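The complex is shown incomplete by one protein chain, all other protein chains being positioned as in the whole.
Up next, chain A:
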Amino acid sequence: MKGRVLVVDDDTALAEMLGIVLRGEGFEPSFVADGDKALAAFREAKPDLVLLDLMLPGRDGIEVCRLIRAESGVPIVMLTAKSDTVDVVVGLESGADDYIVKPFKPKELVARIRARLRRSEEPAPEQLAIGDLVIDVAGHSVKREGQSIALTPLEFDLLVALARKPWQVFTREVLLEQVWGYRHAADTRLVNVHVQRLRSKVEKDPERPEIVVTVRGVGYKAGPS
């Protein structure tokens, strides 16, 4: 497994501790402490995953997240001290794939990083259809009438999970497990935010979704193809 992790955190003690833990788990961490230098460090290190603290000197974590997301679909995991809805949602909307609330246990962190990296394993060639979308699973591409739609890996995974079983209604908990790789129930806001982000990219009218349909009181399902 590839394991280059860029840690963007201004707290040197925490960064060092993260380094110890990550190295212990076989990852290759690199560090940057300043939000302004984060993007340069990202380009230089070409990490497989970014651990991003939300509160940073210089550019704050949200801004950094947006900049990285603008040029790469690399998994981003936010480190946040605030579990308030607004903070989490803002972080997720800026492009983060997952978040982890401080204080966390090393095992929890490692599990989440692994979950985010696991999807890089090569999938079997597979062609899926959902609505008027054509999904090439192996080629990581989604096309509508030949037009390619750019999705982050996580959004892609979410769409594939729904498209593979169009007859099934997925609860948020099931999606958390299948897409994010959580064994036990975590925060379902993750799912809500990512479904909204996905819709804004793949739906013709995000207000009236046809690809990812909400089943009230239960969860989501793929729209009819």
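Simple rule for what comes next: a residue touches a chain if its C-beta (ideal position, glycine included) is under 8 Å from a C-beta of that chain, and two chains touch if they have at least 3 such contacts; residues count from 1.
Everything below uses one rule, namely that contacts and distances are computed from a predicted model.
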From the options "NADP-reducing hydrogenase subunit HndC", "Sensor histidine kinase MtrB", "Heme lyase CcmF/NrfE family subunit" or "Succinate dehydrogenase subunit A", the chain left out of the display has the UniProt protein name "Sensor histidine kinase MtrB"
Which of A:R43, A:K107, A:K165 or A:K204 contacts the chain that the document leaves out: A:K107
Where chain A meets the chain that is not shown, the residues are 11, 13-14, 17-18, 20-21, 24, 55, 79, 81-85, 102-107, 185, 187-189, 216-217
